[in-house]
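Can you read through this structure? Questions will come right after.
Heads up, one of the protein chains got dropped from this complex, but the rest are sitting where they should.
On to chain A.
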Amino acid sequence: MGLLSIIRKNRQKEREMRILFLGLDNAGKTTILKKLNNEDISGISPTLGFNIKTFVHRNYTLNIWDVGGQRTLRPYWRNYFEQTDALVWVVDSSDRLRMEDCKQELHSLLTEDRLAGASLLVFANKQDLPGSMSDSEICDALDLRSIKSHHWTIWACSAVTGANLVTGLDWVVNDVANRLYYSSTSVHRPAREEAVAPPQAAISTAEVFS
């Protein structure tokens, strides 16, 4: 093992990403995180304050901040913007009544300087409920296509069944990795607007280095 690969390995250990989970109350932010960690999701209370979860995913250490979405807590969101690599916006797909509210909160977030450059993943959560809006409907309802300032994508998911949670997270990790660690990753990818990288990309990097 050469010196270079040792240095690379060290660097890799330090790889951390800071991901912010936001969204209206009752969107399912905490539930998604608990599900990703295989924790019990039956007795989750509305988040008063915030939760931090740290786990390793695809060779990156993710620091995930999950901040409560109740209206009284939303003014505090800004305290968490600093050095955010990716924003995960969680939407309750069955809550048609508050879609407009949801859109406004999201778009006002995106004007924040301190979030400039952060990747945006929209999770269209609660797809397991009948009558919930599809990801393309939500894409229209939130007017995602007008977003030019951030890399974004939308994934339909369900925190209850776990569908697409890992896939969505893979997109986040890939998008951030391509931006931050462009030089040291073996996958060279031009910046994309909407395309979704296959989850294997990050794995292959891991294999190269181990």
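In this text, a residue touches a chain if its C-beta (ideal position, glycine included) is under 8 Å from a C-beta of that chain, and two chains touch if they have at least 3 such contacts; residues count from 1.
Simple rule for what comes next: contacts and distances are computed from a predicted model.
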- Task: Tell me the UniProt name of the left-out chain, picking from "TBCC-domain-containing protein", "RING-type E3 ubiquitin transferase", "Elongator complex protein 6" or "Glycosyltransferases".
- Result: "TBCC-domain-containing protein"
- Message: For a quick check of understanding: of A:9, A:71 or A:145, which residue touches the chain that isn't displayed?
- Response: A:71
- Task: List the residues of chain A that touch the chain left out of this view.
- Result: 25-26, 42-46, 48, 70-73, 94-97, 129-131
